[in-house]
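Of the protein chains in this complex, one is absent; all others appear in place.
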Amino acid sequence: MLRFLIRRSLGAVVILVLISAITFFLFFALPADPARLACGKNCDPASLALINENLGLDKPIPVQYGEFMVGIVAGRDFPVGHCDAPCFGYSFVNQEPVWPTIVDRFPTTLSLALGAAVVFLAVGVGLGMIAAWRRGTWIDKLFSSLSLLGQSLQVYFVGVLCLAWFVSGLSIMEQPAYHPITENPARWFSGMLLPWLVLSLIFMANYSRMTRSQLVEQLHEDHVRTARAKGLSGRTVFFRYAWRGAIAPIVTIFGMDLGSLLGGAMITEYTFTLHGVGRLAVDSVRLTDLPMLMGVMLISSAAIVVFTIVVDALYAVIDPRVRLA
Amino acid sequence: MTTATHGAPAPAPGATGGYLSVRDLRVRFATEDGTVRAVDGLSFDLERGRTLGIVGESGSGKSVTNLTVLGLHDPRTTTVEGQILLDGQELTGAGERALERLRGNKMAMIFQDPLTALSPYYTVGRQIAEPYRKHTGASKRAARQRAIEMLAKVGIPHARRRVDDYPHQFSGGMRQRAMIAMALICDPDLLIADEPTTALDVTVQAQILDLLGDLQQEFGSAIILITHDLGVVANAADDLLVMYAGRAVERGTVREVLSAPQHPYTWGLLDSMPTLAGAVDTPLTPIPGAPPSLLAPPSGCPFHPRCGYTAVVGGDRCATERPALPAGRGAACHLGAERGGAVRRGGGGAAGAGPAGATRTDNGPAPADGPAPANGPAPADDPAGGGPANKEPGGGPSQGGDR
Partner (left out) sequence: MTRDAATGRTVEQSAGNGPPPGEPLLVAERLTKHFPIMGGFPFQRKVGAVQAVDGIDLAVHAGESFGLVGESGCGKSTTGRLLTRLLEPTAGRISYRGQDITHADRKALAPIRSEIQMIFQDPYSSLNPRQTVGAIISGPMEINRIRPPGGREARVRELLETVGLSPEHYNRFPHEFSGGQRQRIGVARALALDPRLIVADEPVSALDVSIQAQVINLLQRLRAELGIAFVFIAHDLAVVRHFSQRVAVMYLGKIVEVGDRESIYVRPRHPYTHALLSAVPDATEFLAEGAGASHVDAGYAGAGEGAGGGPAPGPGRIRLAGDVPSPIRPPSGCRFRTRCWKARDRCASEEPPLAPIPGNGPGHLTACHFPEDPTTARGEAVILDPALRGGGVAKAHGVEG
């Protein structure tokens, strides 16, 4: 297991370096000039040169990339001062250091992702199990129609409707906003409730369908028939045998979904005007803010890569046939 | 639970209601294409301590029958009619709870593919001990001890250590032994083995079949051995039921059926198999055509479209009238035992071209010297056009196994 984790972590570092390099060089292939953007409307060549120097944009691109990567590991000195590791540089747009900005935004994203994940995992999988248990009945058919409907919904549509109904119209819900859980857990909860419900609505449909189909498939497996032939009750067979076999694929998909959610649920954050990592990513793309974009990209990629490794490691726990080395 | 019937001469099958008694069993599946008559009027009896071999090709209904006995069919799509009596207890109408108390306890099952039939997620020991805990209420420790004993009994070396292995750590033969241990752990009176050796190699198959026989001597269970291989039945069963298209077409003791088969389908099965002692390089005698669809089984005798002897029976009797299977030794064929034996011995099979003699055309040693098969029977998918080669009645030696 340890060997597996070490080897996969090494692989993950390689992947992240590749992603950073690709992002970096693609960025400079863009026609926009970041120094000019940072310089603002009334820009004269002198201040442009100064900005270029301050941000290190006057050096060759590979050197810039090298300095950037070194900065992440060891910190870096800019003309404006020292930037501690992990240093992703300063925003081209507002000259804020990148890493503290991301650290500042991350709790919002984390709250949104984890909260929604709890809801959609519990409800989605639960509905899927009910549908599989009652497969072929009207409940099953109702659930499958509902999940089809749920899958076709979009956050920006449902989100705006919910805001209009529950917040502005009926006033039974609070305007979504992030309040740190450490300060006021109740406000944190009520502020995130609507985004959680809306975001999980979309995922829930997917999970209930997947759970149902996995369980139904498992229920037709030979070893489930063997379990029935042993005289185990239908409930025991369902939970001990069929459900056990359905866990692995659900965990796989869940790991990937959670990873990408931690990278920022962009549309959701925009819809509910939450200032999370996803919104930061969109903004930095819009403003050609390379250091910020690089920071967000690497954090999102790292989240996905880490969760992939976690899922693979979980496989060894779930399935005794998988031996990690 | 085991009223010992070891070695006791069992009554001929069908004479009286046995420990397991199946009466006029009909099983239908609803499918998108229509109703499949998987089993269509099947009756048989089985005593403890005896092994009944049920032989048939895919789609003959042999596996469905036994899933129905255990109540493992899907009740939403399956209709079951008729009677299944286990030790006098009616199973067809029994509730799920009642069946659960019997399954794995009084009746147990071994499946074809021991890899997929065991859950990959639990240790072999846990899976073996499970029915014991469920049915006897034994403690975890006692059940584990019992599982180790059973593993040792079925010949797993180092059972105490291997009990904590997962199925994938076992070889194919060992997995099937583990399945047997699981099936026998509650000392069942009825053991159903569905193609238990089909997925195994031939040397392992021989070990497993012998093991089943030995364990039967010890436990005294009744065994139903489902297989497509008449050789397996010859080695390991006492009684034999040949099934075709959801019906039993012939029954008797193994010796009776295999020494003097009465149904043209059984003849066909025997004739189409190459053997270790038969002629070589000569054409085999296949059964023409293919098994019928159970969505629309043939009228009358289900075998009549592939049978070479309908003309001997005469008229269109085979196509219109369903032959009954006599209780005890007999075949569901309008030819009747007497005439059938004569026809078979006198004229060979449907292909009818071989050098007919006193011995069977494909198994006797004589035809090995025959000519090269350059103009042997044409591709056998053609329906057997010709009638039987020979129809003189009488003259046949008496049947080997009359009751």
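The chains carry the letters A and B, assigned in the order they are written, with residues numbered from 1 in each.
Here, contacts are C-beta pairs under 8 Å (C-beta built on N, C-alpha and C of every residue); 3 or more make two chains touch, one makes a residue touch a chain.
Nothing here was measured: the structure is a model prediction, and the numbers come from that model.
Q: Of the residues B:35, B:259 or B:320, which one touches the chain left out of the display?
A: Checking each option in B:35, B:259 or B:320, the one touching the absent chain turns out to be B:259.
Q: Among B:36, B:128, B:163 or B:211, single out the residue that touches the unshown chain.
A: Only one listed residue reaches the unshown chain, and that is B:211.
Q: If the missing chain were put back, which residues of chain B would it touch?
A: That gives, for chain B, the contact residues 6-7, 49-51, 57-58, 153-155, 157, 171-174, 177, 201-207, 209-214, 216-217, 228-238, 253-255, 258-261, 268-278, 280-281, 283-287, 290-291, 345, 358-360, 363-365, 368-369, 372-374, 376-382, 397, 400.
Please note the rule applied: only the chains that are shown with their structure count from here on.
Q: Write out the stretch or stretches of chain B touching chain A in their complex.
A: 70, 72, 76, 96, 100-105, 108-109, 111, 113, 116-122, 130-131, 134-135, 166, 168, 179, 182
Q: Considering only the defined contacts, which chain A positions touch chain B in the complex?
A: So the residues of chain A in touch with chain B come to 136, 221-234, 241, 244-245, 318-321.
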